[in-house]
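Note that this complex is displayed minus one protein chain, with the remaining chains in position.
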Amino acid sequence: MPREKRASMSEAIERIQPGDSVALGLALEHAIPFAAGHELIRQNTDELTLIGPISDILFDQLIGAGLVDRVRAAWVGNVSAGTGYRFREAVESGSLAVENHSNLSIALALQAGAMGVPYLPTRSLLGSDVFDESDLFVEAEDPFSGDRLALVPAIRPDWTVVHVQRANAYGDAHFWGNAGAMNPAVGAAENVIVVAEELVDPEVIKSDPSRVAITREQVAAVVECPYGAHPSPLTGRYNRDNEYYLRYHRSTDTRAAFDEWADKWVRGVDGRAGYLDVLGDPGNLDVSEPTVAAEVTYGR
Amino acid sequence: MPREKRASMSEAIERIQPGDSVALGLALEHAIPFAAGHELIRQNTDELTLIGPISDILFDQLIGAGLVDRVRAAWVGNVSAGTGYRFREAVESGSLAVENHSNLSIALALQAGAMGVPYLPTRSLLGSDVFDESDLFVEAEDPFSGDRLALVPAIRPDWTVVHVQRANAYGDAHFWGNAGAMNPAVGAAENVIVVAEELVDPEVIKSDPSRVAITREQVAAVVECPYGAHPSPLTGRYNRDNEYYLRYHRSTDTRAAFDEWADKWVRGVDGRAGYLDVLGDPGNLDVSEPTVAAEVTYGR
Amino acid sequence: MAGERGYTDRELMVSAAAREIEDGDTAFVGMRLPLIAFQVAVSTHAPNAMAVYESGVVRDDPADGFLHTMCDLPNLDRAVSTTGMLDIMSRLQRGDIDVGFLGGAEIDRHGNLNTTRVRAGDREIRLPGSGGACDIACMANRTVILMAHESRRFVERVHYNTSPGHGTGGDWREANAVPGGGPVALVTSKASFGFDADGELYLRSVHPGVTVDEIRPDFPWELKTAEDVGIGEVTTTPEPTEEVLSLTRRFDPDGFWTQ
Partner (left out) sequence: MAGERGYTDRELMVSAAAREIEDGDTAFVGMRLPLIAFQVAVSTHAPNAMAVYESGVVRDDPADGFLHTMCDLPNLDRAVSTTGMLDIMSRLQRGDIDVGFLGGAEIDRHGNLNTTRVRAGDREIRLPGSGGACDIACMANRTVILMAHESRRFVERVHYNTSPGHGTGGDWREANAVPGGGPVALVTSKASFGFDADGELYLRSVHPGVTVDEIRPDFPWELKTAEDVGIGEVTTTPEPTEEVLSLTRRFDPDGFWTQ
């Protein structure tokens, strides 16, 4: 039998050490592993490097909690409201180093890591200050055509943390809906933590091997956590809690206000169950008009 | 309404011109578009460049029919029996130019085309005669680490021809089971012909957008053709007809024998329906123990 | 607020942005107003337009429900495809995106955009950053920029060039290996602008009730107009039609983006 990797959220997140690099929020506004991020805050795992295309408010929360030394990202803020106050303040106060990317450059950096090559070339970036003010990217001539290209070096996160619809205890996971840069980040990572809305029997995953987005050999831990992506949406399960983002924006414009927010929603609650107690029934966000995917069969 | 691209096999294949480059047989031994290839033989579309990782016997057939000037591939033969006699003879007689690839180099060349970059780097190839005896690849130093890499230039086929389980008339297609280099080849191609086991209502495809392997904007024609991948297998539909490959091997060791084979199975039949008449009921290959994929929902 | 004109500035911007999508276009749609504008376009003059979103979504019709973000479930439900970012960005990089939408905190004379950091007196204010904007700006066949009309946003030279426009003008893009066509339009809450042959911004039309003289002082350089670039007079931006207004309010029923 393959090794089971089922863990509680606190056990899984304990494996992430201070100083590690962590990729999360990879599917853009979709399927953000907020529950895992909040556990990082409760465990006070600091000196982190965060990696991702756009993070919506999860990066802002981790930065607000004082856990982050460096961000390698294309966009950090609040998609509903624009500014992420904790990010802005941390940059302006000099406590946070930012490596500016575009969405494509961060996706290519992770894809290079996933492919096991030191870099990937792109026709983007040249001409921008994302390129010119960076010491990360290199300009090079294409030896075939003479075209000028930007080369994006690989990023290999210590950890990639994802939220998926369902997984088995070995770490094989089904995911559907838009994936953003999730697949490159999973491939590039040294270790992967899979947070699943639902842990299922291995045969459920094996019934649809083309739906498998993650296979077990890279997975360090699997955590079952219903509503673990709230307030972000999860395809087929629950809608985005837009109001939550707007309230977060209004509640975190000062450090003191953020601490109050974090005490209420993160530090002062007993894991995700406690968070849901504070939130109240999230059922109003549930998918109420499901679209059932057309039947697919395998077999022999 | 989007433009409908439904066409008969002969109408679709007529669009491929002598001298064009055509990628097919991309999912390796799976889902090979034999019906489309046979229509190329009936239309005698020659001076072709064929592109693909391994072709199983479809490339051998097109070469035997005298249609091919050049092959860009990693492996050409008969997976059941080894040698493809028509390929071997064409190379040895000097009538066929071969660009030797590895599976990874052909996949990367197509992926470079799909990504819109002139090349992709790899840690494969160096040290092999696939590299040393080729004037295609270039060695380059990674500017970040100093590592030596091989660079694989993009391939952009005029046509990519694929066989899928189901598609709508616009060209959007569901595909499942192993895909080999199909996705890169679809992205890299100037035009795509989708041969579908079944044409379905657009809503069937839209019920599962993460299952979509091909979207309409690159698709030139959509052809419905049941059993169009025979004798190769198609996931969820029919098994591989192993005996057919072995018989092909035994029947094509001379040019005259090949012509007899081609007259019987291709030139002398009226399209795929005629082929199936010669074959007899292929129902014994049908999937008899289907595995039904676990339910997936979208919705809101 | 809609006020006496019967529509808001943002509703007019949606209407103008929608007209920038031609039938058959593949449009790269980002956050905010373009989310609504694509849905209006595909419901009116551009029924064969497709939208792609960097999150990994391809869509050919309006979502059945309000879109707060591109990843809201109505945008994924019954999409043409839900895939990954590299799939979408590869379409952009191989030149298959006809039009992309951009915004910015600052825009300069040649349509370069800044969404990374701005100066306010002594203070440098950090903004969210590029997201996909740099990529769209570099590689879309053409781009359309939407911005609130505030004079502080119009600068001689952006403080940080997040999303290259026409650089310093002329053949700057070609000389700098920037492959796409660059910006063709800027729509603000007061006026619409084009870019001349040299890649310089010019005033194309003023929105109803706005005069050219109101616009000029907002720019720290001598703003060109349609007349200056020899394509006739500065016109008045068409008002949104009843149909467009009704669609806009259907797609944004609470007016979150457009009121």
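Just so it is clear, A, B and C label the chains in written order, and each chain counts residues from 1 on its own.
Heads up, the rule we're going with is that a contact is a pair of C-beta atoms (placed from the backbone, for glycine too) under 8 Å apart; a residue touches a chain by one contact, two chains touch by 3 or more.
The shown structure was predicted, so the numbers you read here are calculated from the model rather than taken from an experiment.
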item: Displayed chains contacted by the hidden chain, counting the whole assembly; value: A, B
item: Option from A:D69, A:E89, A:D172 or A:E224 whose C-beta touches the chain left out; value: A:D172
item: Which residue of A:Y119, A:F137, A:Y244 or A:Y298 touches the chain not shown here; value: A:Y298
item: Listed residues B:S21, B:S124, B:Q218 or B:T297, member touching the removed chain; value: B:S124
item: Given B:L40, B:A181 or B:A262, the one touching the chain that is not displayed; value: B:A181
item: Positions on chain B where the hidden chain makes contact; value: 27-30, 53-54, 73-77, 79-80, 82-84, 87-88, 91-92, 98, 100-105, 107-108, 111, 122-130, 132-133, 147-149, 176-184, 232-233, 235, 239-240, 242, 287, 291
item: Chain not shown, touching residues in chain A; value: 1-3, 113-117, 172, 187, 203, 205-207, 209-210, 212, 215-218, 298-300
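Here, only the chains that are shown with their structure count from here on.
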item: Starting at chain A, fewest touch steps before arriving at chain C; value: 1
item: Chain centre separation in whole Å, for chain C relative to chain A (CA means); value: 28
item: Chain B and chain C, separation of their C-alpha mean positions in angstrom; value: 40
item: Rounded Å distance between chain A and chain B, as computed from the means of their C-alpha atoms; value: 36
item: Two or more partner chains touched - positions in chain C; value: 57, 72-73, 76-78, 82-83, 86, 92-93
item: Interface hub residues of chain A, defined as touching at least two other chains; value: 122-123, 147, 149, 176-177, 235, 239, 287, 291
